[in-house]
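All protein chains but one are shown at their positions in the complex.
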Amino acid sequence: MNLHEYQAKELFRSAGMAVNPGEVADTPEAVRTLAEGFGGRVVVKAQVHSGGRGKAGGVKLAGSPDEAAAHAAAILGMEISGLTVERVLVSPIEDIASEAYVGVLVDREGQCPLFMVSAEGGIDIEEVAATNPEAIHKLRVDPRYGLMPHQAYWLATRLFDDPRLARQAARVISQLYDAFVNSGASMAEINPLISTAGGEVKAIDAKVSIDDNELFRRPGVAGLRDPRSESGADAQAREAGLSFVKLDGNVGCCVNGAGLAMATMDLVKYYGGEPANFLDIGGSSNPDKVVAAIEIITSDPSVEVILFNIFGGITRCDDVARGIVEATGRTGIDVPIVIRLTGTNEDLARTILADAGFAAGTSMDEVVQEAVRLAG
Amino acid sequence: MNLHEYQAKELFRSAGMAVNPGEVADTPEAVRTLAEGFGGRVVVKAQVHSGGRGKAGGVKLAGSPDEAAAHAAAILGMEISGLTVERVLVSPIEDIASEAYVGVLVDREGQCPLFMVSAEGGIDIEEVAATNPEAIHKLRVDPRYGLMPHQAYWLATRLFDDPRLARQAARVISQLYDAFVNSGASMAEINPLISTAGGEVKAIDAKVSIDDNELFRRPGVAGLRDPRSESGADAQAREAGLSFVKLDGNVGCCVNGAGLAMATMDLVKYYGGEPANFLDIGGSSNPDKVVAAIEIITSDPSVEVILFNIFGGITRCDDVARGIVEATGRTGIDVPIVIRLTGTNEDLARTILADAGFAAGTSMDEVVQEAVRLAG
Amino acid sequence: MSIYVDENTRVVVQGITGRDGSFHTRQMMAYGTRVVSGVTPGKGGRDFEGPDGGAVPVFDTVAEAVGETGADASVIYVPPAFAASAIMEAADAGVSFIVCVTEGIPVLDMTRAHALARDRGCRVLGPNCPGIISPGKTTLGIIPGRMVIPGPVGLISRSGTLTYEAVHHLTRDGLGQTTCVGIGGDPLIGTSFVDCLAEFAKDPDTEAIVMIGEIGGTAEQEAAAWASANLSVPVVGFIAGRTAPPGKRMGHAGAIISGSSGTAAEKTKAFEDNGIKVAKRPAEISSLVAEALGG
Partner (left out) sequence: MSIYVDENTRVVVQGITGRDGSFHTRQMMAYGTRVVSGVTPGKGGRDFEGPDGGAVPVFDTVAEAVGETGADASVIYVPPAFAASAIMEAADAGVSFIVCVTEGIPVLDMTRAHALARDRGCRVLGPNCPGIISPGKTTLGIIPGRMVIPGPVGLISRSGTLTYEAVHHLTRDGLGQTTCVGIGGDPLIGTSFVDCLAEFAKDPDTEAIVMIGEIGGTAEQEAAAWASANLSVPVVGFIAGRTAPPGKRMGHAGAIISGSSGTAAEKTKAFEDNGIKVAKRPAEISSLVAEALGG
């Protein structure tokens, strides 16, 4: 789950971090008032979960409250990467002397938190990684010890030569680590971490992704979810406990198991079709999940056919069959359904489906080809 | 630094622990009011830093508010192990089904926190250790991982067979560990941890010692110090940065270094004398410390002679000499002073002392013998 | 021969009285796995009823289970909130091989659990994995026993049902398996492709190896390089997720293309560059294996 910039900054502030001030607003008038409070010269930033915010015109500097309001009027309601801007963050413009990058994520290889810092901040860190990889310094954190003070200081000295700035940066880095761990994040970054002409170090932009698996035990963090930042289908899938990713094709896929679901999409493509989605109903065999899956798939108007690919292990094929029958009975499905079922309780499933007028194949290849054919 | 029972319990409560209710009071009238609030049947407990509180009559059960007030009148002002009772803790009497012991301290050998628990609680754990050592279960906590849930549960199952009680005890044990670490304690114990007839587990008595070296960074904990619980000399020594322990003899000792200070006391005893104190002025050679040391030593009316034993390494003998001259000049010292000085700046020290009319030896044995002789 | 486990492996099941734990314990016992004990805190002292009336003693802690029944491997079916703790408990109790089936464990929990397992010299398979099966000998986890047969193929996979799909074809084509290992779909897993390859390399009965990978991370690339440098037996590969878009988690927490790294194309290329034939469809895996064994 991604946090908005303003939420991430609030998280950092509560860890004691020096973060530039800012308030969110959702009308140009409110933005004008905030800009007045900040002395007139402000930056107005769209609060959407998208990396390309700046390039899309979602970040604007204003020299006066009127200009700030005008920018807000332009930005609010704007579409960025398919997401509508509902709120803007208003912050005073800082007197920036230098910009650095600080990020921490969980590293697969080291199986531990990994810091990445660069004295080249304020720009896309992937770009730095591609063009000037030596400018990025990495440090692994041993989860048994956490980030040790000397490590934070070493990272800080990669960013600032001036010891007074380095000391402040070391504090920010420690606070970032604390916020990362205490919010159950999988990624947290500050870009840029600036030094001001006055010799202060502070966080100007913030990004945090929370590990979805942490949310059950962090109601405060879970409460930061912005329902307007996800599509209806995404929200429905999440609530139903399904893994769902919308794609651009027309073959709706419903599979048990993530690996098999990907392989099914790939096979659709292999046989000349385009998958409309990734959808994993998981290991459990609750018919309700199947019903929800069908609802989600059919809510996409592009879908021309629904393809079931079930390999029964823990998943019981009869449960899936019942779900298909129930969903099709409840809501009129106006696209064809092709089904592949094999494994646990396969025969019973076949009987249930036959009673409802469905046939089911046993070969993944055959059924996928059939689905692609039906999708046209 | 030892906490009072009521302070330790407050610490535990703020870690979320189930602790029996209680309020402190310093007058019988206030105790009566509290007893009324608790329904009449209460226990009145002296709040002093002493293990023998119960045996000394400092813990009394009362069947009514009047009886509670009467007990409070008897206990308040009582002397226990030389300490005057200034406050009592009033708590409702619990319906105890079983009593267990839970303690955690820092283990020298394992260099880590060590839990000790016993299903035999409510009594002196040293007694259990002596008479029935198998009844005590120990568990070392790896400081890299902290107390892991399965460890807390294992400890809890040593205390209670009933899984519902064990689950509660595991929570208490985890909370005790958190309180221990977060307060910078060197020892924390619950004795007894009870189960009630109603199936609840809660802490009834609590003891916590804070590592003095933690206090600088824990102002909240440091603020719990009860100035009335230490003697004037102890407080003065602490403020002056001296290590001081009052003893029963008449040879006042002032030494640099803890090992040498103990060896000096031992040598006093060896030559037939009795040391009046342990006093280590430490490695630094601040004349002010010497002045404070002399004031502390001479505030003990038993002292018949002051013995200085200084082996100058970091400590500069001339600084000590200056301190002696200053202290004796400032306050009239009416007991003899014998001095042994050797090491750094020894000659200069000798000159300073000679100018003020003091002689100084170089042999520890000779000077100690002289001091013992003068002490009579 | 088999890798990691065999008919002598003594298994303790953590979460044996739970819904999943009890079901799969009975399945494992029916297959022949030596389930010697179970653990459910608060249910110590009871017996778990296996198939055919066999009774398995249940303990409150893994330490007791290990002490009383000599378990040397554990299978974990506890909910995600407690699963990392369960791994740590097993590692601390001296279990040397731990299969963690649980999906959805917080990744920061796993950094600590893996660290403790390393400290204790203990191998973790998973989490979020279907487990390991050695046909005819033992199964630890949830891989259905009926779909495997003994034979010369070693199989390693990040996925569950996709593995079944692959094994299904192998078995149907008469290509039995020495061991099938599901290493799990999480970003932090205890046993990697390379770890398994190194074990299969020591097994004289394994004459061909199947690696079923997916998008995300670099484990397949490392495995390919390792295989090329160290293995004498042929390897057949498959990569799921050719059509997955970047930046989206495809079900498995570990199946995500970050920026432009961890793509199926990258992994396929690494396989091919290191002499590993890559199947285009799951059904093709079996025919490539047959070819490799025939050649």
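In order of appearance the chains are A, B and C, and numbering begins at 1 in each one.
Assume contacts are C-beta pairs under 8 Å (C-beta built on N, C-alpha and C of every residue); 3 or more make two chains touch, one makes a residue touch a chain.
The shown structure was predicted, so the numbers you read here are calculated from the model rather than taken from an experiment.
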item	value
Chains in view that touch the one left out, judged over the entire complex	A, B
Contact residue for the chain not shown (choose from A:Leu61, A:Ala130 or A:Met148)	A:Met148
Absent-chain contact - pick from B:Ala30, B:Met78, B:Ile136 or B:Met262	B:Met262
Absent chain, residues of subunit A that touch it	144-145, 148-151, 153-154, 157, 163-164, 166-167
Residues in subunit B touching the chain absent from view	106, 108-109, 111-113, 126, 142-144, 181, 184, 186, 211, 213-214, 216-217, 243, 245, 247, 255-263, 265-270, 275, 278, 280, 283, 311, 313-315, 342-344, 363-365
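By our rule, only the chains that are shown with their structure count from here on.
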item	value
Distance between chain centroids, defined by C-alpha means - subunit A, subunit B (Å)	54
Where subunit A and subunit C are represented by their mean Cα positions, the distance between them in whole Å	28
Residues of subunit A whose C-beta touches two or more other chains	144
Touching two or more other chains - residue numbers and ranges from subunit C	112, 115
